[in-house]
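Just dropping this structure here.
All protein chains but one are shown at their positions in the complex.
What follows is subunit A.
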Amino acid sequence: MLAKRIIPCLDVKDGRVVKGVNFVNLRDAGDPVELAALYDREGADELVFLDISASVEGRATMEEVVRKTAGEIAIPFTVGGGISSVDDMKRILRAGADKIGINTAAVKQPELISAGARKFGSQCIVVAVDAKYNEAWGEWEVYTHGGRTPSGIKALDWVRQAESLGAGEILLTSMDADGTKDGFDLPLTSAVSSSVSIPVIASGGAGKEEHFYDVFTTGKADAGLAATIFHYKEISIPELKQHLSGKGVDIR
């Protein structure tokens, strides 16, 4: 059986990690390559880099970060942020990323999912979905542009469509839970996991070790992703894994 995965997420801008990083044992805590290598040593199962650079120069820098990271770590990693064409995908995969994440661009042109899957294989294509509960619908809605723009699309419809187009994985962020540290959005994660047969990475809301247990059991997620709680050492990955393993979750 496949082990449940623990995934730290690094927000990178112009080649630097931007979300709070508080590692005392790093020479340069803002260096994404060094931080990635540390997470690898600590037992992270995978990494996600989110490139939030706005400029062309920033994106070129990201490519260099990917190339260096690929040479330094021995776990798979995904790169997302600003990827809007098959050429962008190729550039990042060539640099050494294992998977690429697409979000807004996939909503705007869903054929990008099928084009990428055909060219590089479904295992390389992660569709990132930002979802927020819509009271009027009694359902979750997909948001684009970093959560700023409601798309009018139902999240459960969208993940099913993404799967049928060839997505290999869904990276699901609950905008309602994100930043609360009150736990992952279990109803949303469970609903999405039940709607597709590809793996689902749950993101947003993790604050305690138990939250990961909940999202792997009640939420039926295949992986749990978080950023600041790992960066600030509020949760240590080795302890988290020990905790989960003690409760019978299959962990590497």
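The rule is short, and it goes like this: a contact is a pair of C-beta atoms (placed from the backbone, for glycine too) under 8 Å apart; a residue touches a chain by one contact, two chains touch by 3 or more; residues count from 1.
Throughout what follows, contacts and distances are computed from a predicted model.
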{"item": "Among \"ATP-binding protein\", \"Iron complex transport system permease protein\", \"Imidazole glycerol phosphate synthase subunit HisH\" or \"Electron transfer flavoprotein subunit alpha\", the UniProt name of the subunit that does not appear here", "value": "\"Imidazole glycerol phosphate synthase subunit HisH\""}
{"item": "Options A:G30, A:P110 or A:P199, residue touching the unrepresented chain", "value": "A:P199"}
{"item": "Which of A:D14, A:D98 or A:E234 contacts the chain that the document leaves out", "value": "A:D98"}
{"item": "Hidden-chain contact residue, picked from the options A:S55, A:Q109 or A:Q123", "value": "A:Q123"}
{"item": "Which of A:A3, A:I52 or A:V86 contacts the chain that the document leaves out", "value": "A:A3"}
{"item": "Contacts of subunit A with the absent chain, listed as residue ranges", "value": "1-3, 5, 40, 43, 45, 67, 70-72, 74-76, 93-94, 96, 98, 121-123, 168, 197-199, 222, 252"}
